[in-house]
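Each chain you see keeps its place in the complex, though not every chain is here.
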Amino acid sequence: MIVVMKMGSTAEQIEEVSTRLTEEGFKIHLSQGVERTIMGAIGDRTRLEALDLEALPWVEKVVPILAPYKLVSREFHPADSIIRIGDQEIGGNRVHVMAGPCAVESRAQILETAHAVREAGATFLRGGAFKPRTSPYSFQGLEEEGLRYLAEAREQTGLLVITEVIDARDVALVAEYADVLQIGARNMQNFILLKEAAKCGKPVLLKRGPSATLEEWMMAAEYIMDGGNYQVMFCERGIRTFESYTRNTLDLSMVPALHALSHLPVIIDPSHGTGKWHLVHPMAKAALAAGADGLIVEVHPHPEKAVSDGKQSLTPERFQVMMADLARLTSALDRELGEVSKCVK
Amino acid sequence: MIVVMKMGSTAEQIEEVSTRLTEEGFKIHLSQGVERTIMGAIGDRTRLEALDLEALPWVEKVVPILAPYKLVSREFHPADSIIRIGDQEIGGNRVHVMAGPCAVESRAQILETAHAVREAGATFLRGGAFKPRTSPYSFQGLEEEGLRYLAEAREQTGLLVITEVIDARDVALVAEYADVLQIGARNMQNFILLKEAAKCGKPVLLKRGPSATLEEWMMAAEYIMDGGNYQVMFCERGIRTFESYTRNTLDLSMVPALHALSHLPVIIDPSHGTGKWHLVHPMAKAALAAGADGLIVEVHPHPEKAVSDGKQSLTPERFQVMMADLARLTSALDRELGEVSKCVK
Amino acid sequence: MIVVMKMGSTAEQIEEVSTRLTEEGFKIHLSQGVERTIMGAIGDRTRLEALDLEALPWVEKVVPILAPYKLVSREFHPADSIIRIGDQEIGGNRVHVMAGPCAVESRAQILETAHAVREAGATFLRGGAFKPRTSPYSFQGLEEEGLRYLAEAREQTGLLVITEVIDARDVALVAEYADVLQIGARNMQNFILLKEAAKCGKPVLLKRGPSATLEEWMMAAEYIMDGGNYQVMFCERGIRTFESYTRNTLDLSMVPALHALSHLPVIIDPSHGTGKWHLVHPMAKAALAAGADGLIVEVHPHPEKAVSDGKQSLTPERFQVMMADLARLTSALDRELGEVSKCVK
């Protein structure tokens, strides 16, 4: 940490700051420039936030040098983390596609979709049983009934199930049915939910908040790891910007950025990331080319009748065309698509 | 709602859309231009989101005409809503200042602050007992112990208490101690928490999410009102933009915008809105001049030792100077500052 | 400047960086932590950008400590700068209101507006003769004819004239007619135009670019001062954010921020800052309460027939009501409104 003193700060003021830092266990390095005094402080990075030196009127600014995260960092764990889910692995050479409707609407809808996406090459089934909706007048999900349909679809197809949890009180219930718990974008900094998810025993897919910086996102993952759950995957789903043609701005640079800073896998959601079905296919290809470890894509048998997100959902036919394209692309990237290994159906 | 068909859409495609709308109870108006067919649809605005017509490839776009909110709207309730809390009223002619530390750190700290801000003219005491913190390594709050200290400070000073709730399971507990429940910015779209807060029987201060649009914010308030709690106040605390000199960009235009669209009071938080103590005083004045119904301001007896937000906290001395200035300003605005009416201590 | 080396960087790599810095005239301070080597470098801040040390793979990051601007800085010039224009002063105790239409549309329109705004208390007349328009199909301005009408309005009313220049080739022409040259938001980083404006001999009002940071804005002003023109005023007119209810997000915190960092006056444009006429009056009040040295406001005798910006223009009647309100407010702020001193008409 670097502390920059204001021009004209007195010896006493400099002394006060350095005493404060020494008390907190930091080692100090003083550097007196012509215009400014600058102090370097070396110590435990996790105690940094507790020190609010900018509250002192004679401190101009405090510049943190080390990142505030630890467990999610590649420095802490240099090799790629591989998340094992059932008989699948995420974070290795195989790229996985998670597909399904935004919301579980009915038994028929989820089973039809599951068979279709498995046929096309998906390895995970997505679908929300608990839905965080902007409007109180919108469909809020089938809840446990929806979870049962997802489990039934897994039985029939061998697909693994990923589904969202939005209430800390439901974590155990969702973990009973799901193979992966999804923390949605709007809950990325719902620390209560993160702490609960840390205890669930299941891998967690952590979506980026619509206005979360890379560092805040990594700190949210740090909550889950600090709580004892090391099975975390990042999921970029677009950030909020001034551009309104797309629903969000899909920030694919997060793929190589996260791979540089962290050991955890990165999944891309081109459906929420664009909000328009006709942009999903090209952006899915771009995501893989950027190095993503997987995709999560909305597929609905009848998008125009979907209770939510119809306009960004692929039909099973379009999904199949996209999967064929992705298979070809992954091999040019020296990776391969995951496969449902169990003989089911 | 206006549905714009793509160029060259066929009679069958137009028919399909209009049938779909008619089935959902909408009345249709067809307008055939030279380049495009446009359809006006009139019906229940709350059913709009259920219809995902943009999922149809021959629909170019759907333009909603009516706002999706109802209960929060000034059309629904033309007069200003006055929120009654203890013997105070928010939303009328009196402007209230809520002040106190970011976090309740100790009994001594909260009592010292409470007396100081009451002396200077505040009518509410703020202070967090449950803290949503970006880092798992930061202080997470004194929890119920903190709530007890706040209640004790109320006893001693006559100040009303506002404090944040971050877990749906704690709503009843917090409501037992607090006069106003605060929903923090990062929980603005934590719909589980909103639904629980709707049932608590206490007024709710709803902070704007860092990347929430005005409409999404109003929809979050709609959740609370739809759940039966009409005692809602909006609180602008800055939005996330590219500018990093300030912690957030305080969007004061929301004051007149909300007063135009809604009947609910608007409070401004210049502390989080700027992140720098030396900007708090001028922005507090600006907030009142823009028409705000109140302020929520961080005050700490020793900002440089605060466990959080020290750099945006005023000392009691600076707070007093600001309050004197605000008193003079409010009278030029034909309003007056609230006062603690009860004779305590 | 602080240079942070990557973990595990070798003595040679550290040596290379420090040699590089020494060659450029920087004095070096080495600090070897357990995890990282950190280097403090003290030298000429304006040479900083020439050094691209982050291009070296073993440099983790470079953190600038001093701001890159000099002439615009309050450290360089501690007292407030007062800009003298005709017999008026901006930056002192008097607050000036600049008013008029977006574009000069006709002689009659500009004369009618000029008399109306002078009557209401404005001291400057605004109006564009050269218009930067988003669409090539929109009205592009009356050019020199418009400048002549502005000059005629000045003759008749005693108002000073501020008008925009958009082409470096027109700077001399515009400076012949105008009292203040306006550099528009989209030209804030048109460095060619800035350099030309530096030579025009007239004060310059520099609008903030829609996505310019505070530092970039100050650097743009530095261009004009570095070119020899010290008569610069900042003008905040809203930044581009995700919020679309308002045309831009008016960032009033720039008023106290600029007053802290710079000695130059700050003007606020609540018309472009909000894009809606009914938000102009409250935001104009907020601007003054935040400490602005002046306002620039769009007024049009018939907003619904304006060739541009009608929806954010006040009628003369509404402008008069606002001015009465501002007069009362300024006195509560211990300032006063400017006045046209010459006996004209």
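For this structure, a couple of remarks:
In this document, chain identifiers A, B and C correspond to the written order of the chains, with residue numbering beginning at 1 in each.
Here is the rule we go by: a residue touches a chain if its C-beta (ideal position, glycine included) is under 8 Å from a C-beta of that chain, and two chains touch if they have at least 3 such contacts.
Not measured: the values here are computed from a predicted model.
Shown chains number 3; the total number of identical copies in the complete complex of this file is 4.
What we mean here is this: only the chains that are shown with their structure count from here on.
Copies chain A and chain C of the same chain sequence form an interface built mainly from equivalent positions, shared numbers / all numbers used being over half. The centroid of the Cα atoms in chain B and the matching centroid in chain C are 31 Å apart.
Computed from the mean C-alpha positions, the centre of chain A lies at a distance of 39 Å from the centre of chain C. Under the contact definition stated at the top, the residues of chain A that touch 2 or more other chains are 240. Those residues of chain C whose C-beta lies close enough to touch chain B in the complex are 211, 213-215, 239, 241-246, 249-253, 255-257, 260, 273-274, 278-279, 282-283, 285-291, 328-329, 331-333.
Looking at the complex, you find that chain A touches chain B at residues 20, 46-47, 49-50, 52-56, 68, 132-139, 166-169, 186-187, 189-192, 209-211, 216, 219, 222-223, 226-227, 240, 276-277, 300, 303-311, 313. By the touch criterion given at the top, residues 2, 4, 7, 29, 31, 33-36, 38, 40, 42, 63, 65-66, 75, 240-242, 244 of chain A touch chain C in their complex.
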